[in-house]
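What follows is an incomplete set of chains from the complex, kept in their original frame.
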Amino acid sequence: MPPFKTTYRVSWVDTDAAQVVHFSNYFRIVERAEEEMYTQLGLSFNEIRQKYNFWLPRAEALCKFKAPAKFGDMLEVNLTIGEIMDKAVKYGFTIVNKKSEQLIAEGYVVIVVADKKSGHAINMPKELTEKLETYRNHGSHL
Amino acid sequence: MPPFKTTYRVSWVDTDAAQVVHFSNYFRIVERAEEEMYTQLGLSFNEIRQKYNFWLPRAEALCKFKAPAKFGDMLEVNLTIGEIMDKAVKYGFTIVNKKSEQLIAEGYVVIVVADKKSGHAINMPKELTEKLETYRNHGSHL
Amino acid sequence: MPPFKTTYRVSWVDTDAAQVVHFSNYFRIVERAEEEMYTQLGLSFNEIRQKYNFWLPRAEALCKFKAPAKFGDMLEVNLTIGEIMDKAVKYGFTIVNKKSEQLIAEGYVVIVVADKKSGHAINMPKELTEKLETYRNHGSHL
């Protein structure tokens, strides 16, 4: 399966005094791509969160910063679902400069489904995992 | 009355590609000072918000940016309570470079007390307004 | 002239514990719209900044927060050029919930052209002011 793809234009506020995107912002750019993936899969997060009464906290996130991105750069963000576990999903990402095709950053994020009241991890609803299969890559080693 | 005073050290993430603090971050630095003022006044925001079931949204914020602040600069933030209305409070702020004494930014913020359920403005609890009198400046024209 | 219009989808990171967009983020959303306006006007900021060796710091920013925006909301951002002075430009903005058409926030931003070396305000290049006329509203009172 091809990954989920979206784009992101680097804004001035994303940069720091080294005139490149601050490393913490790549995690935000990736999360925004994740949100767009849900929308594109027809998952309304506001509805699904109310229906099942959960949050989707992150359990782990890793990023390797390969090359800097600068103000105005158009980035391509690619998401691939790696593992779908009972209570967690691991997805990989790459961020690529759309013009130069240079790899900017890559890594993964592990999200869990947490009950809103107890905060404990609960089983992921089927309607969520079934949709996420769309972008699953069984051969990936994140 | 002298204003409430606190300090803030500029972090790398506060800067942008012009190598100065991004303008949006001054509003965050001022809000952090506001939080410290409540703590210093013995107001536990978590308790008070639960007790009265309100949020403290901002109704208006203005900032004039006078001089740039840079990474590592130690800033002094001064807050003065201007007007205390039934459902709102207006406070003024100045941000000064502690070393050079240069004025970096000044402005004001209007906060309202909003009922958590309805979202409507409600009367400010007395224990809040009484404490805020501590830093009130009757002669200020914000 | 109609204003410059763009849209912005509220991301999770834009929200705070009151489950609405943090007030400081409206300033960032407006700046992002400003960047898109330049791009749409054919102004490459990276080129123009290098050619004239300036920054575009903000001199003043005001926002009135009228109603909350929430995660996933699609916002419409409208920019109107108000005054074009020798060394500064004032533009007004409104942010509207695209679905409900509710006004979320409105205000203005004053930007100045500052020489990179001295930091002093300098005359705005004609190719910049001429382009900005596109979205000028002579009747506006910001």
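By letter and in written order, the chains are A, B and C; residue numbering begins at 1 in each of them.
Methods note: a contact is a pair of C-beta atoms (placed from the backbone, for glycine too) under 8 Å apart; a residue touches a chain by one contact, two chains touch by 3 or more.
In this text, all values refer to a predicted model and were calculated from it rather than measured experimentally.
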Quick check on the homomer: 3 copies visible, but what's the full number in the structure file? 4
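Simple rule for what comes next: only the chains that are shown with their structure count from here on.
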Centre-to-centre distance between chain B and chain A (centres being mean Cα positions), rounded to whole Å: 34
Whole-Å gap between the CA centroids of chain B and chain C: 23
Distance between the CA centroids of chain A and chain C (whole Å) is 28
Where chain A touches two or more other chains at once, the residues are 12-13, 70-71
In the complex with chain B, residue positions of chain C that touch it: 18, 20, 23-25, 27-28, 31, 55, 57-65, 68, 119
Going by the contact rule at the top, pick out the chain B residues touching chain A in the complex. 12-13, 15-17, 19-20, 22, 24, 70-71
Residues of chain A touching chain C in the complex: 9, 11-13, 28, 31-32, 35-36, 44-46, 70-72
